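Complex shown without one protein chain; remaining protein chains in place.
For clarity, chains are labelled A, B and C in written order, and residue numbers in each chain start from 1.
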Amino acid sequence: MSATKDEIVAFMAQEFPQVGYQVEQVNEKGAILSREIGVNELRPGGTVSGPVMMSIADVAIYVAILGRIGIVPLTVTTSLSINFLRKPSSDARIIADCTLMKVGRTLIIGEVSLYSEGSDDMVAHVVGTYSVPPASVTHGLSKATT
Amino acid sequence: MSATKDEIVAFMAQEFPQVGYQVEQVNEKGAILSREIGVNELRPGGTVSGPVMMSIADVAIYVAILGRIGIVPLTVTTSLSINFLRKPSSDARIIADCTLMKVGRTLIIGEVSLYSEGSDDMVAHVVGTYSVPPASVTHGLSKATT
Amino acid sequence: MSATKDEIVAFMAQEFPQVGYQVEQVNEKGAILSREIGVNELRPGGTVSGPVMMSIADVAIYVAILGRIGIVPLTVTTSLSINFLRKPSSDARIIADCTLMKVGRTLIIGEVSLYSEGSDDMVAHVVGTYSVPPASVTHGLSKATT
Partner (left out) sequence: MSATKDEIVAFMAQEFPQVGYQVEQVNEKGAILSREIGVNELRPGGTVSGPVMMSIADVAIYVAILGRIGIVPLTVTTSLSINFLRKPSSDARIIADCTLMKVGRTLIIGEVSLYSEGSDDMVAHVVGTYSVPPASVTHGLSKATT
């Protein structure tokens, strides 16, 4: 029931055309996205704005979920928590590396490590929780477990 | 050492000109901000995008902090946690009502209730943590307590 | 489908006999619990241990949920987030004041303000998320909305 990278890229381009990220990888365990940083993404002092980092992390978990359970448009974010760890570079792309930690019947939880491209130092860490329509994850209600 | 609403509005207009919110109220305990919702703030299905809600909550806490400790540009967000509770209206302004829960020597914590204007049902709830330069909050190091 | 305070107290005494709290109030919107603080609940320096505060907050949300949807033993905590704001008193009871923020079909979210009895200064703030079996909250599947 999973979706391929091409299917996800096509779906995202149609549904979220304005968001400027790129899907680098996606498989059943997670996804890696990147986003260019320009003047619109910067805050005074040359730091990448917090909402930009939250946004790419949110999308990275969403893409990872699609990669796992297929194109399920009714998936919605129920919570997102971010810790800002270091000042990101103002002239490098942001990389979001998402791992799904739990794929339950109605709840999916992913974590995302954010980096400035070219550096191994995590700039922010995100945990997000997503609600999916119950039928989406299971192969049959009788086998469903949370 | 606190700043007035006019001082804060002038500072924010200079530092964050691109963000489309309005400061409705600000005092030593908190702040209320509003933001127009247009097509750029919406997601498919007519819901306000999550990052838009995180963004106004982040700014609301920042404004409340300025109202409490004065214009301290080095204040930075260290963490932000949001729970999405209900689908916001697609044709009402988002209202962010922030209360400062803790004003320590280096750490300030605020909570924000988000509403669609005209409704009493909270659409999202945010807790954010901010780091401030140590000297900013105290009236003298000998009196400082966290 | 809600439960009364007496029904909840009886249920909790049977299921969680070892936990030393008291249900002060419970209704459809929330619950207030208290807990005595003795030497077992203190950390060096005379502060109440963090896990003790997390524990009473967790139970307060659980009790509030029972007050709202009735005795549903399969309700489980899916996430809990606490911010420690001030040092609690070492010789006052801890009061946990819970408000339910969202009661969805499968997900319930509550917030808890923790105080040392006799003081208006919040010592900690908690947000907790709980998963409930789908049928528990609804009055009929056809009317169910998240």
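Following the convention adopted for this analysis, contacts are C-beta pairs under 8 Å (C-beta built on N, C-alpha and C of every residue); 3 or more make two chains touch, one makes a residue touch a chain.
Since the structure is predicted, the reported quantities are computational estimates derived from the model, not experimental observations.
Taking the complete complex into account, residues 81, 83, 85-86, 101-102, 109, 111, 122, 125, 127, 129 of subunit A touch the chain not shown.
The set of subunit B residues touching the chain not shown comprises 78-79, 81, 106-107, 129, 131, 134, 146.
Touching the omitted chain from subunit C are residues 15-16, 18, 40, 43-44, 50-52, 54-55, 58, 73, 76-84.
One rule holds for everything that comes next: only the chains that are shown with their structure count from here on.
Interface note: subunit A and subunit B, two copies of one sequence, contact each other through mostly matching residue numbers (shared numbers exceed half of all numbers used). One inter-chain figure worth recording: subunit A and subunit C are separated by 31 Å, centre to centre, where each centre is the mean of the chain's CA atoms. Averaged C-alpha coordinates put the centre of subunit B at 27 Å from the centre of subunit C. For this pair, subunit A with subunit B, the centres built from the Cα atoms lie 24 Å apart. In subunit C, 81, 129 are the positions where the chain touches two or more neighbouring chains simultaneously.
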